[in-house]
Structures are given as C-alpha cells and as structure tokens.
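Only a single protein chain was left out; the remaining protein chains are all shown in position.
As written, the chain order gives the labels A and B, with residue 1 at the start of each chain.
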Amino acid sequence: MTEIETDTKPDTEKAHKTSNNAHEPSQARIALRRFARHKVAVAGLVVLAALTVGCFGASLLAPYPHNAQDLLLGAAPPSGAHLLGTDELGRDYLSGVMYAGQVSLAIGLGVGVLSTALGTLLGAVAGYFGGWVDEVLMRVTDLFLIVPAIALLALAIQGLGSSPPTIVLVLAGIGWTSIARVVRAQVLSLREKEYIDAARVLGVPTRRILWRHLLPNLTGVIVVNVSLAVAASVILESTLSFLGFGVQPPRSSWGTMLSQASGMVGTSHSYLLYAPGLAILATVLAVNFVGDGLRDALDPQGRQ
Amino acid sequence: MTTAATNNSGGPAASAIPTGGAGPADTPLLAVRDLTVRYRSEAGPVTAVTGLSFDVAAGETLGIVGESGSGKSAASMAIMGLLPAGTEVTGSIRLRGEELLTLSDTQMRDVRGRRIAIVFQDALSALNPMMTVGAQLAEAVAVHHRDRGRVELHERAAELLDLVGIPDPRARLDQYPHEYSGGMRQRALIAMSIANDPEILIADEPTTALDVTVQAQVLEVIERVQDRTDTAVVLITHDLGVVAGLADRVLVLYSGTKLEDGPVDDLFHAPAHPYTEGLLAALPRVDRKTARLVPIPGQPPSPRDRPVGCPFGPRCVHVLPGVCDVPDLPMTRVSPGHDSACARVLELMGAAR
Partner (left out) sequence: MLTFLARRLATSVPVVIIASFLLFWAVRATFDPLAKLRQSHDPTALPRETARLGLNRPVPVQYLRWMKAFVTGDWGTSTRTGGSVSTMIGSALGTTAQLVVWGVLFAAVLALAVGLYSASRQYSVGDYGFTALSYLGIAMPAFWVGLILIQALAIWPQQQFGMADPPLYFIGLHSPGSHGVNVDYLRHLVLPVLTMTVGLVAGWSRFSRAALVESLGSDYVRTARAKGVPRRRILIRHALRNSFAPFVTVVAMDAALLVGGLVVTEQIYSIPGMGRLFLDSMMAGDVFTLVPWMLVIALAMILFNLLADAAYALLDPRVNLR
C-alpha cells in the first residue's frame, strides 16, 4: 500500500518521472486504491450496498409481506411492531419503503446506464463521422436545451404509458445529451492527436484506433456520468411520480409514496412524509459521494 | 539573447561591491541567513531551499541563477512572505537589520510593495484582467499612501508608465491588460513594482515569456529604473546571459542549495564550481570559439531524494567518494567575495591554472 502511494502521488516538480513507475501495477488497481483512500466515497458505497440489499432482499428481510394490509389498524405512528408506522391502509411503512425502493433504484440505475450508453454511442458517432450526422445530432441536443425537461417527460409518459420500463426509456431518451457532448468533444480532439495519425499510417483501422484509445480516455467521464445520471434520475422519477406522471399505484416508488403522503401534511400522519424522502436523500447522497470518489480515482491526470 | 552583446561590458567595477557576509561594519540592506523552506505536501514535506545565505547591498544587482526547481522562486517568495500557509520557513531574513520572518501578516503587508517589491514572470496572468492598468497602478500606490486623492493617484500612475517607457501613458491608463502587448504588460508590471520606490526589487524571471528583442528592452527598463532610484535588484533567472549583462554579483542555486556566489566577472571568467562551469559551457557565446554547446548530462535530483553532500555530485565528472558525499560541505573562499560549495574547488582550480 505505502509503496504504491508514494508512486502514484504526483510530485509537483517531476510528475512525469514518477509516473513511469506507476505503470507497474495495473491502472484498475491504482484506481481502486485511490478510491479506497476516499473515505466519504467508501461510506457512500457501503450505504448504497445496504440500500440495495435492503430493497431487493425485501421479500426475505421486510418485516411484513408486500402490501399486507391491516385495515383495522389504519394509519399508525411508528411503534415497536411497525418501526416506521403504517399508512392509511395499515400497511407497514418500512416494508413499503423497501419494496418501493426496488422500483426507484431500478429506474435510477436503468436510466443511468442506458442514458450514458446512448449518449456515449451518439456522441462517438457524431464525433467520428462529423459532417451532417454531427450537425443533426448536435442540433437535437440544442432542442433539448430549450424545452423544459419536466414538460417533455410528462408529455412522453402521458403518451407512452407509465410502466417502469417506459419511464426508464423516456428518462434516458432525454438524459443522454450532456454525456454525448462530452464524448463528441473527446473524439474530435482525439482525432487530431498525432499518435492517431501515426497508427493510421501504420494501417491500423480507424475503428480499432478509436476503440483502443478513446475508451481509456473516456472511462472516467463515463463512469462518473453514470453516477450523476443515477442520482438525477432517482430525483426526477420521484418528482414525476409526485406530479402524477410517474409510477402509478398499486406499483409504488419512493416518489409515489411521497405523493400519497403529501396529503398528510398538517395531519397527525405527517410522519409518513419522512421515510421515503430520507431514502431518496440517502441514495442520492451516496451515489454522489461514490461519483466523487470515482472521479478522483479515475482522473487520468491523477490530481488530488 | 542578450548575452553576446552585453557580456564583455560586464557590470560596474567589482571593487565597489561589498563582500558577502564577511561582516563589514555597515549592516547590509538585505541579509538572508540559513534560509530553509519546506513545503507541506501529501507525501510529507518537500525541502525547496536548504540553508541559503546571502546579502544584498543597497543599489547593487544580485543575480540568482538556477534551473526550475532549484528553489530560486521559493527563496524570493519567502522574502516577500508570500509562501502558502503551512510552509515551514526557518533561518533569518533581515531588512536593514529588521527580522522579516517574525513579522505578522499585517506588518509584512506594510513591507510588501513599499520596501520590497517583486516583478513576476508572465505578466498576462500576473495582471488582473478585469481592472484597467491605471487602476492597478493606482492601487499599488494607494494601499501604502491612504492620503493620496484620485487625481494625485492618476498622475502618479501616468508618471510610472512614462518611467518604464510606455508611450502615451495617459491614454494607456484606461486600457485593460489584454489591450497591451506582451512587452508593455511586463513594463506595466515593473511600473507597478516601483510605484513606491522600494529599497529592493525582486525580478522573478522577468523576461522568460518574452521575445528576444522585447527581453532586451525590458531588461533595459529595469536597469534604467535602478539608475534613477538606487533600488537594489535581485534578478532571478535561469538564463546566465541575462545575469551577465545586468548583475554585479551572481549566486548559483542548485537543488535548493547555494553552489557558488561571487562577482559577475570572476564567476564568468573563473567559475569555481563544476556546475557553473557546465552552465557556461551550455551557453552560446561569441567570445569563445567552441561551436558546440555542451549540455550537462543527467537530471537534478528530486527534492524528496537528494544525495548526501554535494547535490550536484551524481552528475559531476569530478565527484570523489568520501570527499563530495559527506554532509554539511563548507563554503570555500576562492578569491575576494567569491565563494564555492565545491569540496574539491581549490584542487580543481589549481589544476586548471
């Protein structure tokens, strides 16, 4: 550990000299060690793992079965039997949050991965082919800039339906533009680099060149973008659900739970407001922290 | 480069120069003793300057020569009290006998810009892009002279621009740095530094970013300003040629350590350290027949990983185990006011003669 640390630490004056030694352990391992040093990011990862296990293991871990009602009990504040209380149908709120988390987390992750993949692909295509392909794709991203996202999302979900897979598709369909711009810029600048020319002269096919050289340069941006997109999607999904355009009952997400709880503001059942919101907060915080850690760990300049 | 043209003319007569540290009755203007600068870094402290001592007399020009990483900028920032917080500075820096290292930041602020001023390299970034040159000049005066009025400040700013040879100074006051040429920006920066007639002017690589012809002009401005105001100049550079034309005395820094220190003519004609010799051999000159420039092989040591004894040892052709790699090598006086840190200097110079 200590040996690697001194090697990867950039020396203010002679960074290039020390970086030669740093190639001995693999890049991935270096990144992993840098990430491990980032305490907040590790904490975020632990929280995220706990949330994932808690939500997707709900059928085993949840104190009550999915949607089990206790109409006689109705809405009851937190107690020993129901740690987070029950909702108006007498459903255990903790179990509800765990099951709803499956939908929220799946949508968040799905959008994060899909929008990043889509954006990377389209950005690479725009940068690689240039010309009218580039022009059209970039004008499309301009269009997305001037139309408010929430309106577009609401309209799309209204038109296409609100099943979770559709929501993922719609959110990804709007969320791909920022990473596409970054990837496009990277491809464009890479095309100008001498070593690409050199490889081309040697007869290496351009596709292969881009694949070999682009991917390492982009790993950091892509991974960080996934984390940003996941965080944004979790919030956006909950907002859409709150406004009535997201996940519809009886299926529930943290957003739908909050939407239902919003009617409880000012009543004695206002405790219902907190758990799903805190779950969103914890998820987004954890994802952002992990993203920060990844950014520092994967920064090719190795600063910080 | 200005080397060839100015080299032979040398500086003023060497006899007028007080000998460094030999303890004449008058206290020197600036006395640096055993200055050590340690930066804090993630991987532990990095020593930028080790045990540096030198004097600057009133009105003289001291050239400090060294490559990047030799600690020359760290030394000048230590004198200005501008090192980043947490940097460890030991030793002593005395201005007319007054210790600067123990001054509070507020007290030091009164010294900066008024008694000691500095001209940085890369004037484009050293000037505030959002303020007119006039406003920046006026600010330099105003912070030390609260009583001056607007008109007075404006007059003084125009006078300063005129002093450094900027034509039509009044019109130029209202322009922003980006509207100036590179050479004019450097002049403006010099004008700002001499705004309060400082006792010492530190010029930190003042010509590095400039064209050769502009370099010469800027150096001329420094010389002219010095003639007018009797300011002592500490000229920090990696370019021996610049030093040859301007300095009275030269101090050679390497890897944070002083290797040689002496009157400019002595140092150029009878270098007393293999490193200085190497630097001179790598310098294009018209007064020598050698057509080939000889680079010094190897790299300076990492500041984290300095050899014991002479820091130049690993690259030196004269290195002798048991002589050069012992700690705390003393300075050797080779001629009046000319010192060398080379452990074998007398032996080597004898052989050369």
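In the analysis below, a residue touches a chain if its C-beta (ideal position, glycine included) is under 8 Å from a C-beta of that chain, and two chains touch if they have at least 3 such contacts.
This is a predicted model, so every value here is computed, not measured.
Trainee: Among the chains included here, which ones are touched by the excluded chain in the whole complex?
Mentor: The omitted chain makes contact with A, B across the full complex.
Trainee: For a quick check of understanding: of B:29, B:93, B:192 or B:264, which residue touches the chain that isn't displayed?
Mentor: Checking the options B:29, B:93, B:192 or B:264, the one contacting the hidden chain is B:192.
Trainee: Determine which one of A:231, A:247 or A:290 touches the chain that has been left out.
Mentor: A:231
Trainee: For a quick check of understanding: of B:67, B:122, B:155 or B:223, which residue touches the chain that isn't displayed?
Mentor: Candidates B:67, B:122, B:155 or B:223; residue touching the omitted chain: B:122.
Trainee: Which positions on subunit A touch the chain that was left off?
Mentor: 139, 142-143, 145-148, 150-151, 154-156, 158-159, 231, 235, 238-239, 242-245, 255, 258, 261-262, 265-266, 270, 273-274, 277, 280-281, 284-285, 288-289
Trainee: Name, in rising order, the residues on subunit B that touch the hidden chain in the full complex.
Mentor: That gives, for subunit B, the contact residues 80, 82, 105, 109-114, 117-118, 120, 122, 125-131, 139-140, 143-144, 176, 178, 189, 192-193, 195.
In this section, only the chains that are shown with their structure count from here on.
Trainee: Starting from the mean Cα coordinates of subunit A and subunit B, work out the distance between those two points in Å.
Mentor: 53
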